[in-house]
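The complex is shown incomplete by one protein chain, all other protein chains being positioned as in the whole.
So that you can tell them apart, the chains are marked A and B in the order they are listed, and the count of residues begins at 1 in each.
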Amino acid sequence: MERTIYRTIKATPASWGVAILLAAIIGAAGLAVLTIEHYGHIITGMNNQIVWGLPHVFAIFLIVAASGVLNVASISSVFGKKAYKPMARFSALLSITVLLGGLAILVLDLGRPDRLIVAMTKYNFTSIFAWNMILYNGFFAIVGAYLVVQMTQGLSPRVHKAAGIAAFTWRLILTTGTGSIFGWLVARPGYDAAIMGPLFIAMSFAFGLALFILVTLALFRLDGRIFGDKLMLRLGNLLGVFVAVVLYFTIVQHLTALYAEEHAGIERFILLDGGAYTTLFWLVQVVLGALVPMALVFLRPSRASTILASFLVILGGLAQIYVIVIGGQAYPLQIFPGYEVLEGFNEGVVNSYSPTIYELALGLGGVALALLAAGLGAKILRVLPTNLSDANYPD
Amino acid sequence: MTNRAEMTRRDILKSGAAVATLTLAPGVTLMTFGGSEANAARADAGKRWGLLIDANKCAADCSACVTACKTENGWGNDGGEHSGPETESAWIRKVTLRDKHTGRQVSAPVMCQHCESPPCVDVCPTGASMQRVDGIVLVDKHICIGCRYCMMACPFKARSFVHSDVPEQSVNAPRGKGVVESCTLCVHRVDRGRIPACVEACEASGNSAILFGDLKDPESPISRALKQYSSIALRADLELNPGVRYQNL
Partner (left out) sequence: MRLILAFLVLLGLSLPLHADDHEGLPAVPKATGEPHPEGNEYWRKNHMTLLLHDRDLTLREGEREDIRASLESCFDCHTVKDEAGEAVTIEDERHFCRVCHDYAAVKPDCFTCHRSTPSDNVANRLMATPEEPNSIAAYLERLKALEADESEASQ
């Protein structure tokens, strides 16, 4: 096996084109943020019933995917799989930029984004949200250090492994924290479940790998580098396994909730008569986001099927988070059990939410920021191997 | 819980401001920061303010408490071209309910329940959601970043996010765009020895459905009523021990 050589990507007209497109999306998001800042959240679709909307769906997707993106690096340094080693640097870099994109959305959607300094200096340690801020900052520091370790010549493999284990442990805690933002909310029947932690970890494995495959492939294509078919199939196969794990946890989540009579209402809402949420759950999350990708990578393994499966996993992932975040809020709080509400605005009825262009722009802006930052990183840092052709992996 | 006012006091003493005062005149410092803490009228840890709402006395067609709260605290008219009931604040709201099995109809106001273990305070990342020593749950809008996690956590839908600019607020209740707000139990009145606006209005309407008082004083009318008659807490399953209780609901 020849030694892996890392090179920065070249500035081609094609890569310039992509960069300009991404910058334009970020610019649109910036305009959306300024407009929301000026008028207030009143111009968005969010309201006092659906308090977290489309921006949060994108933000949580990116935050969950960020820690999953790091898996490629973890597989090489923690679990010692040599085939993943050449991709480890970019895996660490991409995980940082994807987290950055997600957090940018979250921060810019705050009612008072100008008070970010308050969030950074005043911590309430009983809040899982405050703990998450520490976890996010720690992730930047630890994965940043891990990237430096990987890019430093002549360090002992033990240092590599130690940094890898630290980053892997941290990302598991981080995703548990993200899941617990919902899992620890006792008030709402759609959340309040310990399984949110492990479910989110499984989701991060799948979404992160899908995102990593697509972004790496895109950069390789832009730069005319070779990404071997065998490696692609291997990643596709792994993606299929991760998707199966997500599906498993999803099934357990809903079966457990179905068994408890107190959760029958929300389950009926999500699984049966929730309109758009039910469609999103069954059609997009389960069929398009899980069953089809699994069929593609296991039954018809090919380069194209892996790429298609990756797209579908991301689509299904967005749907899954939409159903969890928005669906969980749309279902009414049960404040008066045994009573039907005759009068009282938005009391005991399904809350409606129709996102506006501002929320969409903000969400897409975060994605564009993550991608542009990753591309810039690959432009200035030697994180991408010159080739990932199958000749490098004799097995 | 750390005493933030004390911390600030120390900060000031450490800062140049205090040094400047000390060199100017020690008496000035005494006047500005001093004053005997023992006899100052502050939130009292020996008290816990609460409400007891009798649904039988609450008239379905009356909304005097809601109107009084709006007037007192200046919410409910945030306006703007995009404004709608979904985005309008609701510190207190009236609900009319029908028992699914017996058909009995009742009405009651719902506001912040001033829980003893408030989920909003637990989840707030900055500590803006806070509970005073006398049990009143407030939002410190000075450090609220508008993340709305408390609204996700509140089981009673008691909190509102201000969706647009609020010009020239009431002095009673500063409130503004981008932060979360909720019923303050009229803390500005209670601290100066007055009853909350909703209680006053309910009494004036002749219904007297809301009883206000100190839950820690066993001889207070509210404590005696709670001891004598059955009452419930909303979402009692969550064991939050709210300071607002309901009778005949």
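Going forward, a contact is a pair of C-beta atoms (placed from the backbone, for glycine too) under 8 Å apart; a residue touches a chain by one contact, two chains touch by 3 or more.
The structure presented is a predicted model; accordingly, all values stated were derived computationally and were not measured.
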Residue in contact with the excluded chain [from B:Arg48, B:Lys94, B:His114 or B:Arg132]: B:Arg132
Contacting the left-out chain in the complete assembly, out of B:Thr67, B:Ser83 or B:Asn172: B:Asn172
Hidden partner chain, touching residue among B:Lys57, B:Arg189 or B:Lys216: B:Arg189
Sole contact to the chain not displayed, among B:Asp99, B:Glu116 or B:Asp140: B:Asp140
Chain not shown, touching residues in subunit B: 3-5, 8-9, 12, 15, 17, 20-21, 24, 28, 31-33, 35, 40-43, 130, 132, 134, 138, 140-142, 165-172, 174-179, 187-195, 199-200, 203, 211-213, 220-221
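By definition in this document, only the chains that are shown with their structure count from here on.
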Where subunit A and subunit B are represented by their mean Cα positions, the distance between them in whole Å: 38
Touch list for subunit B against partner subunit A, complex: 60, 80, 82-90, 93-101, 105-107, 110, 119, 121-127, 143-149, 151-157, 159-165, 177-180, 234-235, 238, 249
Subunit B partner contacts - residues on subunit A that touch it in the complex: 39-43, 47-49, 51-52, 110-113, 115-116, 118-119, 122-124, 126-130, 133, 181, 184-188, 329, 333, 335-336, 338-347, 351-352
